[in-house]
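Note that one protein chain is taken out, while the other chains of the complex remain in position.
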Amino acid sequence: MAKLSEIAKLLDSTISGDDIEISGLSLPNEQKEGTISVLGTPKLYELASGAAAAYIVPDDSVDTKGKPFIVVKNHRLAIVSLLNYFIPEKPHKYTISPKASIVEGATVEDGVSIGDFVSVGDGSSIRKGTRIYPGVVIGENVSIGENCIIYPNVVIYDNAEIGNHVIILAGASIGSDGFGFVPGQIPTKIPHKGNVVLKDHVEIGANSTIDRGTIGSTVIGVGTKIDNLCQVAHNVQIGTGCFIASQTGISGSTIIGDYVFMGGQVGIADHATVGSFVSIAAQSGVHGTIEDKANIGGTPMQPIKDWARQVAAAKQLPEMKKRIIALEKKIGE
Amino acid sequence: MAKLSEIAKLLDSTISGDDIEISGLSLPNEQKEGTISVLGTPKLYELASGAAAAYIVPDDSVDTKGKPFIVVKNHRLAIVSLLNYFIPEKPHKYTISPKASIVEGATVEDGVSIGDFVSVGDGSSIRKGTRIYPGVVIGENVSIGENCIIYPNVVIYDNAEIGNHVIILAGASIGSDGFGFVPGQIPTKIPHKGNVVLKDHVEIGANSTIDRGTIGSTVIGVGTKIDNLCQVAHNVQIGTGCFIASQTGISGSTIIGDYVFMGGQVGIADHATVGSFVSIAAQSGVHGTIEDKANIGGTPMQPIKDWARQVAAAKQLPEMKKRIIALEKKIGE
Partner (left out) sequence: MAKLSEIAKLLDSTISGDDIEISGLSLPNEQKEGTISVLGTPKLYELASGAAAAYIVPDDSVDTKGKPFIVVKNHRLAIVSLLNYFIPEKPHKYTISPKASIVEGATVEDGVSIGDFVSVGDGSSIRKGTRIYPGVVIGENVSIGENCIIYPNVVIYDNAEIGNHVIILAGASIGSDGFGFVPGQIPTKIPHKGNVVLKDHVEIGANSTIDRGTIGSTVIGVGTKIDNLCQVAHNVQIGTGCFIASQTGISGSTIIGDYVFMGGQVGIADHATVGSFVSIAAQSGVHGTIEDKANIGGTPMQPIKDWARQVAAAKQLPEMKKRIIALEKKIGE
């Protein structure tokens, strides 16, 4: 329970209406009595007639049906604050499980958590504030920075370099062999001697796979977030602050700029170059070179506006065919 | 070995033809001498001239070339019965491995199996008849019902609620963080305080990922079956009795009705609403609202009939273009 005015203070704002008691946060489409709900976008404003007792809104012109409200500049940051306020994270106890296997040649700083059945290889180092959950396998000469969270059953291959504040979700594979072979009756495997570099604040989704470089590194830039079940192939370079949605695959040696947004199930061919501030629609097929700030979609990809026009026209295809036949008949007459 | 009459009795039917000895079950397209094979659909009837000694058929009008046969109403249920009859499951010994790590605060009922290197967190409970295979990691406050099978290296995050008769295949991740951030130079992570609820008789495929809710739950309904490498995002609600084929991805907050069928590699956008008894073709791109009983396909999705017509017309596109040019020439004359 919290006074609405306390919540306003937390959000660096003030209340409009009564200073009522608030029992928690609820989703706009699942509002519960006594709670506060965040109506962040115009589509949600009409939900102000729901069960919640108060609302967070971006603007005092929203009609909250007489219920008290708080105006905030960034409704998403307000959601983060409220989630942490009403459902605070339990303080984490940093302990090393006696059931972990940490070889003598590994370096583990004070203030690290290592769970059951974790294996840490020779020459690897883990810095303070980092938590390694059960079942994680860390190879040799891996460096993991400060305040990282490595969830259960993640595998990190030899020589990976992981920055600070990196989060890797369950089952991800960091540094697996790239898919490279010399064709032949029995193909010859191209050895992969490089590594993976995850810069600070990177997040890798559950069961995603990041292959290491043939020589040199596969690099994911600062603050880039990759969703579940994504594939990043050998020697790919991804810049800063990108969002890559689930089940997207990026082929070998492709270079991605900064602040690129990709929907889910995108496929990018090898040796492609994607500029910065590019937006790629879900399920697109991408290849070649994409300029900065481009907005693309479709398979094979096109500028999103062209693609939208083409999709609209394609729906009229059966009818267009009829019109051509009609024209031919007329002309033939 | 079994008499054909015994098999008929098992299937609650009678034999037509001689009561011969049957050595086992074989696939219609890999028939082996002395075995029985199930010709369940008209496409398979012509395989009655194969090597098998007898057949299961849905109808006595099928010409089995003089070989004895058994008519059954549901040939798939017959396959299940025959598989279990000829290749019976070994009785399972319920034991707790001394190499598992079960904290004192966890509750494990009698008659549970827990394999090597399983980790069970504080406040979690596992009910009788459930088997946990090696390498599974179960977080805190997880409840797992009766008669579940959790295969090796599955990860179940804190607070998940798993019903009875649930099967989770190897490497699946249940309850990983949703993909939610507030954009910014360094994006701010939206904490995920909700959980995952898997109702009774749910099956989750190998290496699939089910994210937990931001607040509230991601819910998979009774009897819904999800294939390998599927992604179900935060706060998705899936109804009863759905079949979701491999590599399908369902984005955040989407609601799926009951008895929905999805082919493989389908992508569904966030905040979509899919009705009940909907059928979605493989590789479709789905968004918005889909009414009950709709049959859809394509990217972006369309009614399946429209899509089929459009695909057919699209193949004639190069020719249509020629015809337009021919018309233009004629008119120009």
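The chains carry the letters A and B, assigned in the order they are written, with residues numbered from 1 in each.
The rule is simple: contacts are C-beta pairs under 8 Å (C-beta built on N, C-alpha and C of every residue); 3 or more make two chains touch, one makes a residue touch a chain.
Keep in mind it's a predicted model, so treat the numbers as computed, not measured.
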| item | value |
| --- | --- |
| Hidden partner chain, touching residue among B:S125, B:T188, B:N228 or B:N295 | B:N228 |
| Residue of B:L25, B:I102 or B:A294 in touch with the missing chain, whole complex considered | B:L25 |
| Touching residue (missing chain; options A:L77, A:V137 or A:V222) | A:V137 |
| Absent-chain interface as seen on subunit A, which is shown | 101, 117, 119, 135, 137, 153, 155, 157, 171, 173, 176-177, 179, 181-183, 185-191, 193, 207-209, 211, 214-216, 229, 231, 233, 235, 247, 249, 251, 265, 267, 269, 285, 299-300, 302, 306, 309-310, 312-314, 316-317, 320, 323-324, 327, 330-331 |
| Residues of subunit B in contact with the chain not shown | 25-27, 29-30, 74, 76-77, 79-80, 83-84, 87, 89, 97, 99, 115-117, 133-135, 151-153, 167, 169-171, 201, 203, 205-207, 222-223, 225, 227-229, 241, 243, 245-247, 264-265, 282-283, 299, 311, 314-315, 317-318, 320-321, 324, 327-328, 331 |
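Everything that follows uses one rule, which is that only the chains that are shown with their structure count from here on.
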| item | value |
| --- | --- |
| Between subunit A and subunit B, centroid-to-centroid distance (C-alpha), Å | 26 |
